[in-house]
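Here it is, the structure, as structure tokens.
A single protein chain has been omitted; all remaining protein chains appear in their positions.
Here is subunit A:
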Amino acid sequence: MVSGGCRPQAQDGGGGGGRPGEAARSDPSQFLHLQPQARAQRGREKKILFYHPNEVEKNEKIRNVGLCEAIVQFTRTFSPTKPAKSLHTQKNRQFFHEPEENFWMVMVVRNPIIEKHKDGKPVYEYQEEELLDKVYSSVLQQCYSMYKLFNGTFLRAMEDGGVKVLKERLEKFFHRYLQTLHLQSCDLLDVFCGISFFPLDKMTYLKIQSFINRMEESLNIVKYTAFLYNDQLIWSGLEQDDMRILYKYLTTSLFPRHMEPELAGRDSPIRAEMPGNLQHYGRFLTGPLNLNDPDTKCRFPKIFVNTDDTYEELHLIVYKAMSAAVCFMIDASIPPTLEFCRKLDSIVGPQLTVLASDICEQYNINKRISGAEKEPQFKFIYFNHMNLAEKSTIHMRKTPSVSLASVHPDLMKILGDINSDFSRVDEDEEIIVKAMSDYWVVGKKSDQRELYVILNQKNVNLIEVNEEVKKLCATQFNNIFFLD
């Protein structure tokens, strides 16, 4: 048995990811997979493929897994095809997900505790309505998607080498991945898991398009390409669902890790190692660190896409020049050599550098045209289910992997409530609510699009709120019809 590390830090807020090995006084969050298939003869603990935290006593693990199974079985009494998705208890919430047949993932998140004083003694009270189901079940689903992106399906691992291989892969992946989850700061954006697109004029877009065509032509082993600027997507050859999770990886893990040299500009240590290469700013974010070192290893992360049908295994090459990043994906059967990397660097590097500054210039012009940004009277989140486009003026993605919302958490939770109400029916709806803090929150759902607005003014009435939102729709989404 092996363990990783993940705890929701509802209480102590500070610090990074959870520390493995640190026993929490109250329930730690647990993260486990189980496989109810081979029940009777094999014994229950064999079914546990991964359990975090591993320090938990064996029979407690078994009890907890047994409870999940019992809950799922019990609900089949009432709906054989749609078993339980979550369990609410006084102390925690448990989320169930069956990503592949007979493989279950369970995540337990502790309810926040507040300390109250009664007769001079501290009394701990669980706040049972603080966690949002949709947020955490989405987080759980993304855990699987991310695992699958880098490891392929559970079933494939079983075919490759049985339970042992699967357990190893799970351990290796989740041990590290769980530490990157920041459960306490998850919110509506985690439900959408959308893609932020970079707004662009036609001319520049065509330039990028032709750049990609030229690159795919010259580097003929490239199977798929994706192009991002400023952490926002411009073009992708991948299927939507694969791109969605790859985008999440790039923007929450890979890019933030390489941010510092970026900010340091050309004096960064990486650039210093490549003195001969002054004609462009291109560099590899994955793969070789120093192209001049003949012993450098050209190792790229492997990703798995189209797992439902063609099941493709690819090498992921991420190359960046200034704010522009290109992902080249090549078939895993062709190992990328140092020669190839050098060729890529020499072709892509200069052109991408030029392109990046073109985009930057164009972007600044557009910004000037749209006028100086005043402090807007509202903040919003927009999501389109059809193309996964997402836009938020609430979040500032400044720190790696954590997206910080700039509004009060209660307001964010109201957005989450509205979102879960929207998803219950398939109809267009709009809802305007006034919170106890006197802030107004607006949710609109139209066709496949959702828009959430928080107004900064307090002393306004419903009609004024409506006017503000109309204005917002007119300026930001003028070509989208919203139910009025």
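One rule holds for everything that comes next: contacts are C-beta pairs under 8 Å (C-beta built on N, C-alpha and C of every residue); 3 or more make two chains touch, one makes a residue touch a chain; residues count from 1.
By definition in this document, contacts and distances are computed from a predicted model.
For the chain that is left out, the UniProt protein name among "Proteasome assembly chaperone 1", "Dynein light chain Tctex-type 3", "MICOS complex subunit MIC13" or "Vacuolar fusion protein MON1 homolog" is "Vacuolar fusion protein MON1 homolog". Of the candidate positions A:T89, A:Q240 or A:Q279, contact with the hidden chain is made by A:T89. Checked against the full complex, the one of A:W104, A:Y177, A:F284 or A:F328 touching the unshown chain is A:Y177.
Remark: the residues of subunit A touching the chain excluded from display are 1-4, 17, 20-21, 43-46, 54, 57-59, 62-63, 66-67, 69-71, 73-79, 82-92, 127-130, 133, 146, 150-151, 168, 171-173, 175-177, 179-180, 249, 253-254, 256-257, 286, 299-303, 316, 400-401, 410, 413-414, 417, 421, 424, 427-436, 438, 461-463, 466, 483-484.
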